[in-house]
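Structure incoming, see below.
Partial complex: the chains shown occupy the same locations as in the complete assembly.
A and B label the chains in the order they appear, each numbered from 1.
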Amino acid sequence: MSELDPTLADLPLVDHHCHGLVRRDLDRAEFEAMLTEAEGPGPLGGSLLDSQIGFAVRRWCAPVLDLPAHAPAEEYLARRAELGADEVNRRLLAATGTQTFLVDTGYLPEPITSPAELAALTGGRAREVVRLEALAEEVLAGGVAAGDFAEAFRSRLADRSADAAGVKSVAAYRVGLALEGARPTDAEVTAAADRLLRRGGKPRIADPVLHRFLVWSGIDRQLPVQFHVGYGDADVDLHRCDPLLLTDLLRATEPAGVPVMLLHNYPFHRNAGFLAQVFGHVFVDVGLATHNLGHRSDALLRELLELAPFGKVLFSSDAFGLAELYLLGTVLFRRGLGRYLAEGVAEDAWTAADAARVAALIGAGNAERAYRLGS
Amino acid sequence: MSELDPTLADLPLVDHHCHGLVRRDLDRAEFEAMLTEAEGPGPLGGSLLDSQIGFAVRRWCAPVLDLPAHAPAEEYLARRAELGADEVNRRLLAATGTQTFLVDTGYLPEPITSPAELAALTGGRAREVVRLEALAEEVLAGGVAAGDFAEAFRSRLADRSADAAGVKSVAAYRVGLALEGARPTDAEVTAAADRLLRRGGKPRIADPVLHRFLVWSGIDRQLPVQFHVGYGDADVDLHRCDPLLLTDLLRATEPAGVPVMLLHNYPFHRNAGFLAQVFGHVFVDVGLATHNLGHRSDALLRELLELAPFGKVLFSSDAFGLAELYLLGTVLFRRGLGRYLAEGVAEDAWTAADAARVAALIGAGNAERAYRLGS
C-alpha cells in the first residue's frame, strides 16, 4: 500500500479495548443513558443527543439503518426499534470492519455478548482481557484467608489468563492513579486483604497496596497491563486520573519489558503521549473520547500524535453496550487518523507511502506486536 | 430559522455573567490596566496592546469609534478620549446586541454602572447575581455574633435575592476549589465565623467551611450558583482553580436539582466540559478568556464543545469596566460559535437547521431555561 486513502476505509483494525453488546431493545431514556458517560438526560440540560456524539449518531449510523444522514433523533430511535436490537447490532458491527477485539470481560452491569459472540458479528476474532480487580474480588468473595490471598490470586490469574491477551486495572476508579512503584511484599498484601475482609460485605478493592499487587501479578505473568486513565463517568475523580500520576509505577515496571497500555486519557492525552515517548513499554490510545467527541475527534488524534511515537499508539473503541459506539469509534478513528496523515502529506511533512505505513501500525500492527497476537 | 448565518450577527444573547462599566475617562496606563488580567504594563514586557486582545480592540472596536479597522493604538486611545467615556460606552454597548445581562454586583473597586444603567445602554434588561462572600462579609461587618451568623446570613440572602437571578462564589480566589461536598453543620459554621471574627479587622472570608455554607445557602433557596473557575488575575492560585477539584461538591449538590455554573474555566475548559456531561446540573462557559484570546477564541469554543452537551453551554462576557470588553466578548463569541457551527455544516457533521437551533440554545435558550428567565 503506497497511496493513502484519507478515509482509511479498509484499514485493518485491532480494537484492543472494548466490552460486550447489550442485546435487548432500548427505549429513548435507556439509549441516551448508554450513549455518553452521563447517567442519563436530566430536566435541566435537554437531550444528550444534542451533543457531538448525538450528532455523530445521526450522521454516521442513520444510513446504516437505511435512513438519510442526519435523520432526526426521533426517527432514528423509531427505526432502531422497528429493526430490533439484533438486526441493529448486526448491521452496525458489520460496518466497523474490525478484525480483532480484545474484550474486557470484567464489567457486567447487565447481560452482554461474550467475546466470541461479539466477534461473530464482524467475522473477526476475539481475545479476553481479564479485569484484575473483578478477579481478585471473586477470590476474596470465595472465602480465602487474608494470608492465602496473594497465592490464591496468582493461581486464579494463571488459570484465567491462559488464553487472555492481557489484564486491566481500574485503580483509577477506586483510588486514583498516584500509585507507588514498588512491588508490595506478600506481608503487605496480607495486611491489606485482612483490612478488606474485616470490613465484611461484598469485597470491593480500593487500596493502593492491592491495586499494585494486582498489576505486578500481571507483569510477572508477562501479560500486558491496561489502565483506565482519564475520562469516565461521574464515579471517577478525574483529577486523580492524570496518567502522569503513574510515573513512579511506570519507572518501576519498565525493566520488566511488559507493555503497559494507557486507555482513554482524555483530557490528559498529551501527558499520555509524553509517557509513551519516554517510557519504552508505554502504549496509548484515545478510545471512549473518540466517539464522544464526534466531529472533534480529529483534533484529539492530532494532539495525541505530537509526542507519542507512532509505534506506541493503539486503536480502541472502549465501546460498551450500544452498537452505535462500536461503529462511531471506528469510523471517527479512521476519519481522524486519515485526515491527520493526509494533511501531513499535503503539507509535505511525510510521503503518502510513509503515511500508509503509519496507518497500518496504528490501526493494527502496534497492537499485534505488543500483545503478540500473531503468536 | 433554518439557515445558518456564520457571523451569528443577530443571535439573541443572554450575558449570564458580567459586571458594571466604568464611566470616567481613562488614560493609557489605566486603559491597559483594565484590558487584561495583568495589573498593568511594566518596564520589561512592552505594551499590553501587543497581545491578542490588544489587536482585537484595534480590529473590532476602532470602527465603532469611526476609525479604520487596525488603527494604531495611539489613534484609538486619542479618539476614545475625544469622544469621552459616555459616548464610547454608549456606542460599544449598543453594538453588542445583548438583550439580557446577569450582573455580578459584588465587585466594586471603583464606581461602576448599576445593572439597570448597563442594560439601558443596549435597550435590554438586567438581573442581579448576588456575590455570596460580599454579602456574608457585610453581615459579619455589621456586628453579628458568631453563633447568629448562619441565621443572619440566610435571612439577609433571602432579602437580597428576592429578585436575583442567582448567586456567585469566589471561593476560587480565597481557598481554591478543593471543597468537600458535605453541607456544614450550623455548629461548624459558628466555629468558623468565630475564628474569623476573633481575627478582627475587616472580615474577609477565606475558609472552606464558610464557602461551602454560602454555596449550600444558595442551593437551599433554589438559586443557581456561579463559581469563578480558572483564569483570573495574579491573585488567583490557578492550580487550585481546576474545576475538577469541585467534583466532590458537584456530586453532593446534584440531587438538589439546582444549576451550578462554572465560569471562565480556561485553561481547564475541557475539564469543565467533562463535568457538564456527567453532572446533570452543571453548566459551563468560557467568558473572560473569550475576549482575552482575541483571534484564538474560536479554538477555545471548539475545545469546550467537545464533551459539553450543547444544552449545557452558556454565553458570558465577564466584562468589567471597559466597554471594549463587552463588545469583544460578544463579537468573538458570535464569530467563534458561528465558525464552529458552520464548519460542522461544511463537513457534514450536522445540518444548517440543527446548527441554528444549537446557536439559539447556547446564545440564550440554555440560560433562559437554567435561570428561569421567562418566569
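Note that in this section a contact is a pair of C-beta atoms (placed from the backbone, for glycine too) under 8 Å apart; a residue touches a chain by one contact, two chains touch by 3 or more.
Treat the numbers as computed from the prediction; the structure is a model and nothing was measured.
Enquirer: Can you report how many copies the full complex contains, not just the 2 shown in place?
Expert: In total, this homomeric complex is built from 3 copies.
To be clear about the criterion, only the chains that are shown with their structure count from here on.
Enquirer: To lay chain A over its twin chain B by CA atoms, how big a turn is needed, in degrees to the nearest 5?
Expert: When the C-alpha atoms are superposed, chain A turns by 120 degrees onto chain B.
Enquirer: Need the CA-centroid distance for the pair chain A / chain B, whole Å please.
Expert: From the centre of chain A to the centre of chain B is 37 Å.
Enquirer: Using the touch rule from the top, collect the residues of chain A that touch chain B in their complex.
Expert: Chain A residues touching chain B: 36-39, 41-48, 50-52, 55-56, 58-59, 69-70, 231, 233-234, 237-239, 266-267, 292-296, 299-300.
Enquirer: Looking at the complex, which residues from chain B come into contact with chain A?
Expert: Result: residues 242, 244-245, 247-248, 251, 257, 259, 270-271, 274, 276-281, 283, 302-303, 305-312, 344, 347-351, 354, 358, 361, 366, 369-370 of chain B touch chain A.
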